[in-house]
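Excluded from the complex is one protein chain; the other protein chains are retained at their positions.
Up next, chain A:
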Amino acid sequence: MAADCCYEVSQIAYVKLVLHALKHPSSAVNGLLLGRLRQDGSTATVEVADAVPLSHAQIGLLPALEIALIQIEEHFEAEGLSVVGYYHANERHNDLELGNAAKKIGDHIFRFFPRAAVLLLDNNKLQKLKTGKGRDPAVQLYTRDSSRSWRQTGSDGSNQLTLKEPAANIVLFDYISSEKWQQIVDFDDHLDDISKDWLNPGLFD
């Protein structure tokens, strides 16, 4: 998509995805981003309203992903939201490349939502957060460009990533200090024990 588009990530989605990554430090994690497209005149904004953590083990295995996509889509349809993107955190700390598995899943989401966003967790920025100097979101945004490949968008690029609530990083730091990540549940956890809810209700109460 060549047109300009803003991507606004809500605090809930942002915090959930970071906490998910923190809960499973020795493996890759991924999840889906839910939201809607808002058109204000000539500007399009993708509002990422929520995130659902998917897995933390054997991300390459697809059956669980299929089931999750079906159920998540159905659930959020009632709230007027649909799958608008995907997030991924790499296994290794200094790996800032968008892997093939992530690209494939991103491609699939792109087929249904052409302005799909892929967020990749940036560990360096996350580390800065700890010192209180972090102002940027600790994620990198990738979108599909006209050459059908996923490209990272810079802050001066045409696709802007913003955090909807400016204090999101501060809130995130609080949660990290209180080890909130231990409570987060992903779809994998649900499949292991169906009484665990991947919607994470009450996580932020």
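Operating definition for what follows: a residue touches a chain if its C-beta (ideal position, glycine included) is under 8 Å from a C-beta of that chain, and two chains touch if they have at least 3 such contacts; residues count from 1.
The working rule: contacts and distances are computed from a predicted model.
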Q.
Not counting the visible chains, the remaining one has a UniProt entry; which protein name from "ER membrane protein complex subunit 2", "Spermidine/spermine N1-acetyltransferase family member 2b", "GINS subunit domain-containing protein" or "5-hydroxyisourate hydrolase" does it give?
A. "ER membrane protein complex subunit 2"
Q) Of A:75, A:151 or A:164, which sits in contact with the chain we cannot see? A) A:75
Q.
By the contact criterion defined above, which parts of chain A meet the unshown chain? Give residue numbers in ascending order.
A. 21-23, 25-26, 28, 58-64, 66-67, 69-71, 74-75, 91-95, 100-101, 104, 108, 112, 123, 126-127, 130, 176-177, 179, 181, 190-192, 194-195, 197
